[in-house]
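One protein chain is absent from this view; the other protein chains keep their places.
Here is chain A:
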């Protein structure tokens, strides 16, 4: 093909995209906030695919260490894998809040055009950061590298310029949320959400400076990682879940709000000082053994409460709902959060066992199930709610045309992640036993454990289940693009009476 033919093809493609975008923006079924939410959800799904792809590459390198050696090394693949995850979770949360903001406040979003601008700025910044990760990868040991390429701190590797951009975008988002609630109705959900966003943005600042002392570095680093993931994110998801339970099952507002306050009390009551379970081995004083051990052991309680609450509500409302895929993912969320964050976290949280499990595949096992169970699931549930509304609020049940797709995707994703979790747990047991307990944590001990057939078998199984997860992810993407097309039956209205109470 000649260059001119390529240019013509690209022009046709671009015109087609523009037309599709214009059609989407004219969709009469979506409010302004919901259109912005769909923008966030779309990028979230693309990043989810990136997370899966780079996870597969990193997983393959455990089996074939020469694979992509010095082209895309493990550290690059792993960084893109975990960063894509963090960012798609945040995109999902922000999108979900924009989704229900007008419904919850009763007014149009204040300053929506700034919200839209923030979306494009953030998305542009994310694209640049990823390209730099992939093509520049690392720099010299100086401040310029930390400002422009990579900060080299797990999960928050984004260079400093991007940190500043992220804070600016989160502040815009906060302005949209707070100003809209201030103009409209202040509900219990609104109050919790607004305060939680202040904490979320404020905590990020704790990860935005450089220090030589690695103990101090990791002290503040955990403020961001732990207090986001095990406190403020959980509460944010609690708000999203509260609203979706009213919508999906018609649970009364008074019930969900009371539960939300109970969740906040239990989540922050255990999670804030539960931070101490990261302070066992980084140079911090011994009193963190007691404080971290005790409070983090309490962390599963709110997650048990969530399961009880969900089962109770589902029973009371006899599972009557008009979006089966969304409800299926909400159920996956309740159990996944409890198992992944609660049970898997509790299993190795006490210092007496953590001495042997800290820094092994135990953490990877816990991380996979917890992030998926607690956060990926609720985001996926919201994607289905959004698609339903975008298609004109049509019926979305198990008997849809091509209904096999969402069911198969859900089965593949849930089984895939659970399988990876168990495989990594076996690898973690083996490492704790051979590397730590028997060999005494030397480098020779580390490799003795890595080369052991038990470890290698676990890595093979992780790959098998990783492929299953990726297949599920691809199917989910396809399903979200297609589900509900051509469906004429209207959705039964379930939640409006409840949210209005």
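The rule is short, and it goes like this: a contact is a pair of C-beta atoms (placed from the backbone, for glycine too) under 8 Å apart; a residue touches a chain by one contact, two chains touch by 3 or more; residues count from 1.
The rule is short, and it goes like this: contacts and distances are computed from a predicted model.
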Would you mind picking the UniProt name of the chain not drawn here, from "Cytochrome c", "Carbohydrate ABC transporter permease", "Binding-protein-dependent transport systems inner membrane component" or "ATP synthase subunit delta"?
-> "Cytochrome c"
Of A:52, A:76 or A:385, which one is in contact with the hidden chain?
-> A:76
Checked against the full complex, the residue among A:34, A:123 or A:150 that touches the missing chain is A:150
Who touches the missing chain here, A:138, A:209 or A:404?
-> A:138
Of A:355, A:411 or A:471, the residue that touches the missing chain is A:355
Would you write out the residues of chain A that touch the absent chain, in ascending order?
-> 58, 61-62, 65-66, 69-70, 73-76, 78-79, 137-143, 145-146, 149-154, 157, 188, 192, 210, 212-219, 221, 254, 257-258, 261-262, 264-265, 268-269, 272-273, 275, 278-289, 291, 355-356, 358-361, 363-364, 431, 436-437, 440-444, 446-448, 450-451
